[in-house]
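A single protein chain has been omitted from the complex, and every remaining protein chain is retained in its original position.
Every chain is named by a letter (A and B) in the order it is written, and numbering of its residues begins at 1.
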Amino acid sequence: MRTKSPTTRLLLHVANLAVIFFILLPVAAVFIGSIQSEKALQADTRRLLPLEFTLDNFTVILSKGEQKGRIFEQVTYLPDNIKSFYAAFSNSAIVAVSVTFLTLLFGSLSAYTIARQRFRWTLFLLQANIVARFVPVIVLMIPLYVVMRSLGQLNSLGGVIIAETGFLLPYAILILAPYFDTIPTELEEAARIDGCTRLGAFVSIVLPLATPALAACGVIIFIISWHELLIPLILNARPDFMTLPVVIASLVGDVHVFFNLMMAICLLALAPTVILVALLQKYIVEGLAAGAVKG
Amino acid sequence: MSNDLIGKWELSRRRVLGTAAGLGLAGLSGAAFGQQSGPLSVAPKSKVDRLNFVVWTYGDIYTRIAKQFETDWGVKVDSTISSFNDHPTKLATMFAAGEKIDVSQSSPFSFPNFVNQGLAEPIDDLPGAADYIKDFTPFTKQVATIKGKTMGLPYFSAVWVWNYYADMLEKLKIDKPFASYDEFIEHCVKAKKDGVSRYPILWIAGVGLEQLPGTWYQMTWNKGGAFFDKQGNHMLGAGSVARETLKWWANTFEKGLDIADPESLKVQFTSGAKAFGAGKNLYRGPNHHYGLNICNDPAQSPIAGKVKVHGSPGEGKTIGVTHVYFLSSANRDKEWAWKLLQYLGGRTKDGNYTQAVSLAKDAMLGSGYLSVMNSDAVKLGWAPWGDVPAILKIWDQAAYIGEVCSSVYQPWHFPWTDQLNIEVQKCLTGQITADQCCDNLIKGIADAKRKV
Partner (left out) sequence: MRASHFAFFMNLPTLLCLGLVLAYPIGYAAYLSVHRVGLAQLRRGEFPFNGWENYGRVLEDPLFWVALKNTLVFTFITVSSEIVLAVLIALLINQSSIWTSRVTRFLILLPYAIPPIANGLIWAFLYSFQFGFLNRILFTAGLIDNPINWAGNPDTALYAVTVPYVWRTLPFAIILVHAALQGIPRELYEQSAIDGANAWHRFWHITLPMLRQIIAIILILRTAFAFAVFEEILAITQGGPGDATWVAAWYSYKITFAPPNNFGMGSASAYILALMIGAIALVYMRFVYRRVTL
């Protein structure tokens, strides 16, 4: 690259700073919002940083409402869902892990056949998956509810897991199939000549080679599942089965809204995926790029 | 406010509450009503392993009452709790999917709908019901009685009051809060001109069934009008009180006098109380009386103790509501469901209106029972936050919303209110005139009937 003039360099720095500011703006907001009390928020509506800091918002959430701290002491109308934070967190975790596991499992099985075996119907399956990605959840909500109900899977994590797996399988297949396609077939053919079954070849040769794709796919599926709102919202009514996004959404319509509490719980809810993204950026980038370019 | 003052305030409040608790329990013991045993302490013959209720969230009152029920009767109680706005949705979805629901609750605006859809069961013939009904306040009777049958027990009651910020009134050298709507405008314009408040009036105009509509209902009623006449015809035509009220109301916003806080369009009752607590407004428009519990709470509000209640102009006509609990038609066992319903909306095993009393003492909520309203739970329980005699006087002049807007009893009221919220907000922000708004709403009645 030719060297840039100092003006160009300066402009680029400024541009970068603008972008960085834009990216960090909500993060700063959620952070600053969560460490002050509602009263401090109202006392001075022009200050950037609060007059007093408090961790009471977090204490209330993390102690299941037992320790109300100074700012919530007199409050009788603390939203009940706040208390089920741990349950919601673990529900989100269980669902996300299960969905990731199942999606990778089923998805890799399907992707393999699509990549290796060019039947008419496997190609049709691929096309169906491409289209399936576009279906808006809103149109599925009522039928999904009825289906899950007749299977007895309402108000259980199982129902949510099945629903999300079905919903996310197309994504997984669309990331894995092209990747499998790039793995040369000679190794499997050699193994089959040696007497290995198709399945055996798949498991012992192709899967290990596909680890990067599996990792990329897995991370993306985990993140999408962690973020999912509508499916658990409709399928699970009881607080012990709610996931984190559902708990957060329930605070929106709450007549007794505490902005600071909301920010605190948002911060706690986004922490896991942020850490995940920070650590596994490379994989996510690969996964996203793969899933889109090749359709 | 200095820490010293806050400390004193909190001490005195605790002392008052402590006394109130003592008085309350003594005053409402079974002896006062002559019934210790009877239907309340008898268990139904059938057996159930669990019961449930579907409610909207309110602190931890449901965990507490569920626990009490379990301790008293040995039956586990599950609760499905959602946010207030989500509740009708949650209930509908569960009912539609054939789930068992024993008890649920409703605002008066959804109740006719629920009853129409067959969600609720009448309670007239159940043991002990007659005594409750005798104790109903007039509001409660009007909400809970549908087609001659009693369909629910009261949750809480509220009336619409005005609030004002006493310190700001002092600063403006005004002796008393407004006594007429003209005076109201005068005060606000003065506050704005003197630079004391940029937006002297905070209205409750957020989207909801009783938030924005409630403000319009209340002011129309106070000025002597209504929305529908006894035959069910609308009263929104040209020159009607409702239309003129809307015109007057819209004029306080940006396109007119610009004295109305833009935040008005977002606030509901509680968020309005919190916003008022920032001390930027002079008056808070018609709102549920228990907002004072927030405005005057030193831990929540920077201007605690300075917010006062104020009645409405003229004869002080205002409106009120009672929210109810009802016995769901999808119950597991009617007798046990009735027992559970009583714990939420009636008496517990010990004969006390446990829930109603604690709501009055802790959250300044009114009750649908005359005995509770007349008791110290209210008289002393409300004292830390507002002028109780003044509020009770306003209570006497309150009419049930159904008298102002009889479409509440119709199933199409809900979608029509959705449109009402939209049209009125468009009017308040100056996108359409009050005339256009009312005309659209008149047309909208037919549209809403189609959506049912």
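Note that in this section a contact is a pair of C-beta atoms (placed from the backbone, for glycine too) under 8 Å apart; a residue touches a chain by one contact, two chains touch by 3 or more.
Please read all numbers here as calculations on a predicted model, not as lab measurements.
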Touch criterion as defined above, residue of A:Ala93, A:Ile183 or A:Ile284 at the omitted chain: A:Ile284
Residue among B:Lys134, B:Lys176 or B:Arg198 touching the omitted chain: B:Arg198
Given A:Ala87, A:Leu126 or A:Ile175, the one touching the chain that is not displayed: A:Leu126
Missing-chain contacts mapped onto subunit B: 85, 88-89, 92-93, 95-98, 110, 113-114, 117-119, 198, 206-207, 261-263, 265-266, 275, 278, 280, 330, 411-412, 414-415, 418-419, 421-423, 425-426, 429, 431, 447, 450-452
For subunit A, residues in touch with the removed chain: 1-2, 4, 9, 12-13, 15-17, 19-20, 22-30, 32-33, 41-42, 45-48, 105-107, 109-110, 112-115, 117, 119, 122-123, 125-144, 146-147, 162-163, 165-167, 169-170, 173, 177-178, 181, 197-199, 223, 226-227, 229-230, 244-245, 248-249, 251-252, 259, 262-263, 266, 269-270, 273-274, 276-278, 281, 284-285, 288-289, 292-295
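Just so it is clear, only the chains that are shown with their structure count from here on.
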Where subunit A and subunit B are represented by their mean Cα positions, the distance between them in whole Å: 39
Complex interface listing, subunit A residues touching subunit B: 38-39, 42-43, 45, 65, 70-81, 83, 145-146, 149, 154, 234, 237-239, 250-257
Residues of subunit B touching subunit A in the complex: 10, 54, 57-63, 78-86, 90, 93-94, 96-99, 268-271, 274-275, 277-280, 297-302, 362-363
